[in-house]
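Every protein chain but one is kept in place in this view of the complex.
== chain A ==
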Amino acid sequence: MTSSSGEIDARGLESARRKNASHGLSGGRFKPSWIPLHLLLVAGSLVMFVPFLWMLFSALKPLDEIFAQPPKLLPKVWQPQNFVTAWQGADFARAYLNSVYIAGLVTVLTLITCSMAAYAFARIRFPGRKVIFGIFLATMMVPFQLTVIPLYVIMGQLRWIDTHLALIVPPALFNAFGVFLLRQYVRGIPLELEEAASIDGAGRVRIFTTIILPLLRTPLVALGIFVFLGQWNSFFSPLIFLNSDRNFTIPLVVNQFKGAYSSDWTSLMAATTMAALPMLLIFIIAQRQIVQGIALSGSKT
């Protein structure tokens, strides 16, 4: 039953406020209920993080320690040479270079083409605008596995199989999700800004580059992080389209390494560490931007 007395309401509200403010450590005052909360979160964090530690320390063990029972997390004898073996076992330098430039190029091109299309859909009147936008939205339901077979045939016709063009051009020229995300933001930009610029004699290109793009900074950064991460970690497309070692990206090199060094667990873990570490370090430095970018890309759909 709800109490309607003003006095009780005020007192209740006050105690509720105090209760709310003391959530977590921001309230400043210690509360016994934090102990189970933080115990739970520390336990969860350990489950998430121990596999990474296991990877790193296993990469630093001699092979015979791997089979020790019961297994120990820390090495008895430290053997950083595993990283040298791994580095020499596959062309990691080239794979890093391939991954960085493919992911980077796809990201930059995607942001350009998507923001252009988003601007057209949001602000320019042309026949077929609604229908074409509807087609863009509908394609988001199509699984990549359905179009990948024809895409493979098309890439063969273009002689792009086993070249990076097959990995760069299709995602850079078509990203329905990116178009949709950015269009939502363009629609939120006040029209008056463009009208004012238009009166001052600015054309469409000028308005796009000097007004729209700067105001799209936040969603562009978010989409850029999303696209870069997806490309950097992509396994399916490179696996289908690439054949020669010198074209391989990081995930393909790790996959190849696993095949070639199937029983050399320590070197495989060293290779995995080299594959995972750059992005983990970037993530720890820029976690706020990365998490926000991914949350933003997800929540706008």
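By definition in this document, a contact is a pair of C-beta atoms (placed from the backbone, for glycine too) under 8 Å apart; a residue touches a chain by one contact, two chains touch by 3 or more; residues count from 1.
Note that in this section contacts and distances are computed from a predicted model.
Protein name for the hidden chain, per its UniProt entry and selected from "Sugar ABC transporter permease", "4Fe-4S dicluster domain-containing protein", "Short-chain dehydrogenase" or "Cytochrome c oxidase subunit 1": "Sugar ABC transporter permease". The chain that is not drawn here is touched, among residues A:117, A:181 or A:223, by A:117.
Among the residues A:45, A:81, A:184 or A:210, only A:45 touches the chain that is left out of the figure. One chain of the complex is left out; on chain A, the residues touching it are 2-3, 9, 12-13, 15-17, 19-20, 23-27, 37-38, 40-41, 44-49, 51-52, 54-55, 58, 66-67, 69-71, 112-114, 116-117, 119-121, 124-127, 129, 132, 135-136, 139, 141-154, 156, 169-170, 172-176, 179, 204, 208, 229, 232-236, 239-240, 250-251, 254-255, 258-259, 265, 268-269, 271-272, 275-276, 279-280, 282-284, 287-288, 290-291, 294-295, 298-299, 301.
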